[in-house]
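Here the complex is missing one protein chain, while the rest keep their positions.
Up next, chain A:
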């Protein structure tokens, strides 16, 4: 009898293999301190710390890119003189060697947690180093990746950077973690190497080594000892999906021919060629911040015209939706006085900058002048939209400013719940809307996007967020104006179908996701998408929302 456990599918694909768990963290014995010879005990501890650091060095040498950087910083920590000083202090205070090490790491863990934010997230890295050091002291294997000698499904409470950096996709065919969210390290890594992954899977760590499981990284379902029919069905579905992916071309459409524009997000000229090469209908979100950040003075109109022109030229004949500058106290500009804001995400950012300072107004005027001039020289279909609009009046004022510059299509980013709630009036004063689901999620759930502990609230499957999307799409239908989505939500193939079912007319995503979304969309009729949307809106939470869609 097959048993299922559910989590959040964060990297699509299906795999069937035996479970191998991350080596469990060592349970230290009772504190037998004080040590008879504290000096010798300190040497023992330092040798263990050095062994941990050397192991990380070896992993860093085998890794590349960001992983190597993370491991480089991590390998310095066991060798840190301040850590050794804390161990010495704890030994002098009467601790046994393992407990002195635990106390020393605990000292820095508390210090980093007290700092908060990014540093608090590094506290988990220290726990990992602590467990490795204690394992060495106890003569146990260092916690880390298992090596059963055959392909396996890696199961863990959560994965530390040290574990994932050297993960071999030939051996690890899927990842299941009990903790973590859609934006966790595990999710990002699994997607980048292309193996299925399920996170936030309650009960995962209860799986025994060697038990065969079927992991579906799309639905988040982990089936324990499935019957052979199940496995064949799942793997066959995957084969068909891969085939559909390989042959997917052209404009986005549902199985019954309902068209949905599929576009790419673009944030840097460095990505321009790759983005333009993707089979898409254009750029749904062209972020312009790169032109303004990290420089002493604002870019001139000529410089901006030239830069926008390059993008419009690369997308000649296609649509490009330019988002005007979204700067503020969280992305400060050297040439604008942002004042001191305790809550930058709720401060003077986006279009508010233009409304609150002469310098901000001048920046917007220059930007619209440059966009208009560049659009006149090239063949792209140029649309312009403003970030951080909260009221219909702001949307209308922006549209008027665009029209004064001869820009034909002026729109509104909907990322503030107020703008979604009043989307009818917002759309009445402009030509189109685009839902920025990342910020809209942050503001709807009152959850800081940068806070990993709140990942669950920031899940784009949150029904509250999707209800706001539904409101905006409905307004668009009534007024016959396009309403798209340009946040992370559009990159998730299943969720993309839900968005289409809610009435969204275009989806803009990371370039790498277009083929996947197009293939998924092609497998469903508009009525099926609408049924998915209806089911999701009735779900009480994000986890249920994902599940009900798979059960349709």
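Keep in mind that, in the parts below, a residue touches a chain if its C-beta (ideal position, glycine included) is under 8 Å from a C-beta of that chain, and two chains touch if they have at least 3 such contacts; residues count from 1.
Just so we're on the same page, contacts and distances are computed from a predicted model.
**Student:** Among "Probable membrane transporter protein", "Gas vesicle structural protein", "MoaD/ThiS family protein" or "Phosphocarrier protein HPr", go ahead and choose the protein name stored in UniProt for the chain not displayed.
**Tutor:** From the choices "Probable membrane transporter protein", "Gas vesicle structural protein", "MoaD/ThiS family protein" or "Phosphocarrier protein HPr", the unshown chain carries the UniProt name "Phosphocarrier protein HPr".
**Student:** Check each of A:115, A:362, A:408 or A:527 against the chain that is not shown and name the one that touches it.
**Tutor:** The single option touching the absent chain is A:115.
**Student:** Which one, A:57, A:80 or A:474, makes contact with the chain that was left out?
**Tutor:** In the complete complex, the chain left out is touched by residue A:80.
**Student:** Since one chain isn't shown, list which residues of chain A touch it in the complete complex.
**Tutor:** 69-70, 72-73, 76-77, 80-83, 108, 111-112, 114-115, 118-119, 122, 294
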